[in-house]
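Accompanying notes for the structure given below.
Note that one protein chain of the assembly has been removed; the remaining protein chains are unaltered in position.
Think of it as A and B in the order they're written, each chain with its own count starting at 1.
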Amino acid sequence: MSQDIFVVIEHLRGQVADISYVMLAAAGELSKGIGGNVIAVLLGNKAEGLAGNFAAVQVLYLDHPALADFTSDAYQKALAGLISEKQPRAVLFGNTSIGADVASGLSIKLGLPLVSSCRSFGADGKFVSQICGGKIMAEGDLPSPTALVTMVPGGYKPEAGQSAQPPALTRLEVAGLDALRVSLAKYIEPEAGDVDIAKEPLLIAVGRGIQQQDNIQLAEDLAQAMGGVVCGSRPVIDQGWLATSRLVGKSGKHVKPKVYLAMGISGAPEHAEAITDSNTIIAINTDPKAPIFDIAKFGTEIDLFDLIDPLIAKVRAAKGG
Amino acid sequence: MNIVVLVKLVPDLVEELNIDPSGAALDMSWLRLIINEFDDHAIEQAILLKERGGGQVTIVAPEYEGVDEVLFTAAAKGADRLIKLSGDASAGSAQVFVAANNHALARACAAVIKELQPDLVLTGVQANNDLDGPLGPTLAECLGMPYVGYISGVTVSDGKVTARKEYPGGLIAEMEVKLPAVLGIQAAEQPPRYVAVSKVRMVMKTAAIEERAADALDPSGGPAVGRMFQPEAAVHAEMITGSPDEVADKLVSIFKEAGVL
Partner (left out) sequence: MTTIAPVEQSIYDKILAAAPDGERLRLCLQCGNCSGICPFGYLMAYPPHRLIAYLRADRFKNVLDTDTVWMCVSCYACTEVCPSDIPLTPGLMTSAKEELLLAGNVPSELQSALEFSQRYGNPLGESPRKRADWAKDIQPEVKIMGKVRQPVDVLWFVGDYPSYHPRVQSIAKALTKVLNALGVDFGILGPEEYSDGDSQRLAGERGLFEMLAERNGMAFGKYQFNEIITTDPHAYNAIKNEYPGLGISYPIKHYTEFLAERLDQLKPLLKKEVKARVTYHDPCYLGRANEIFDQPRALLEAIPGVELVEMFHNHKNSLCCGGGGGGMWLDGFQWEKAHVRLSEWRVKEAMSEGAEILAVACPYETPRFEDAAKTVEGAGELKVKDIAELLAEAMGD
């Protein structure tokens, strides 16, 4: 049994996901409260190179061909072996398509307690989780003996989980990865040749409030006038009004632009969590109680349809004038 | 193909949520319950699979207040069997299940589902009141079955299933899964179909809901909650008022300050 805090790194096709750094930052804060070292756990095949900037004391690297790409069965089996052997104080997973697939199974299999949707840890090591669409927070002591925790973004900045100093890497062999019941057949890309909104500094976002497909043109006009890119929340993408690559949200992209102009977006947690790293969020919504106003820096209740033409005109004037 | 769908009812967020006097749990007395929207998608996906490839769809749900209507609606959509898990009658079933965590529900439902010998178990990928991980993967481990979550498409062919798993940014991974297996549904291949009220009422006259008694619930594995509270909005936006022209002017100066204009 150790006081160490394990962080299960999430990576996809050679890219480390931001949630991994958020968790490393969380683990760093947690260790200040309860002690213990932050240990990154990296599963993969020939993936050592990914570990260069983890803010951790050590990286445990589990290498095996079956771990080259994430599959729930292989990752769960590999982690089960590691966790029972090392018995850390806590293991952090992302509350994502990767982490949430394996954490619960490990909880039952190893008889270890699981807390999900954790946003942050208190100074005393208490977990703080959010449920019910972000309307309710639940707080409690970090369960024993080994707490499995799935984390959501928003409590820590990814930069705080990065380090200039590469941590020491220990390579571990993994056994027992035969007779796997889940295998990856192939990846299917989203529409190619489109912008990567995660890299854009100015995003004009539209939500349900845009009301119909034809109105998206208004957002495009504004984006063009300003040199920005249009993106949207789930309802807009579900209707097929914008390509999936423009989806901002839990199941879409996390974005961190300088300015995020949210038009007709209510700000439900699945969307909010994907934009909290934006520098300046400006929200346009006729509902004064829309949750987006709780995370935006500036807001206005003006109807976006009243605002957009004067705004485009003034932006053009400011650029051309 | 023998498909089982496990359905949970969760607090309806349209209503105000209150914390009960203990300060560590939701006030159940005021709760309106609604089907977990992802479970609704799981039902739709199951019906689609049955329509495409034949088979039987069984819906299993713990006995919440209002669960009968949910079960009958599923039958009106095409489900073949309806099974309700009843809890300890003295404790008042309805309360018992609403307060139960997913570890407890998974264990209780696993016993019933095992008997049904399903080829495929579908359930929603998550629910709004999950605090100890989602129900799907917890159930899968109790059943000793593999689990893949965040599924938005399912194809079945001799003994194995190909499930399309969603990753952020629109990337899909096609996973091949050996049956029997549990899948956590993110979205059905088409939105849950509408069922006319008259159809549900007709079904109520002919369909039967089987009841199974659940063993005492075992919630171990879930966290102990010391305190539940409603978050303070840490920061509220600085609100800009005025005519559209005035607001547009202010926004332009904000854009300039932020360095994007």
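By our rule, a contact is a pair of C-beta atoms (placed from the backbone, for glycine too) under 8 Å apart; a residue touches a chain by one contact, two chains touch by 3 or more.
Remember, predicted model here, so these are calculated numbers, not experimental data.
Within the whole complex, the absent chain has one touching residue among B:52, B:201, B:236 or B:256, and that is B:201. Across the interface with the omitted chain, subunit A contributes residues 211-214, 305-306. In the full complex, subunit B makes contact with the omitted chain through residues 14-16, 32, 34, 191, 193-194, 196-201.
Note that only the chains that are shown with their structure count from here on.
We define each chain's centre as the mean of its Cα atoms; on that basis subunit A and subunit B are separated by 21 Å.
Remark: subunit A residues 12, 17, 69-73, 96-97, 100-105, 107-109, 111-117, 126-127, 129-141, 143, 147, 150, 181-191, 198, 201-202, 226-228, 243-245, 247, 250-254, 258-259, 279-283, 292-302, 306-307, 309-311, 313-315, 318-319 touch subunit B in the complex.
Subunit B meets subunit A in the complex at residues 11, 13, 17, 19, 26, 102-103, 106, 125-126, 128-134, 136-138, 140-142, 146-150, 162, 164-178, 181, 184, 186, 220-231, 233-241, 244-245, 247-249, 251-252, 254-256, 258-261.
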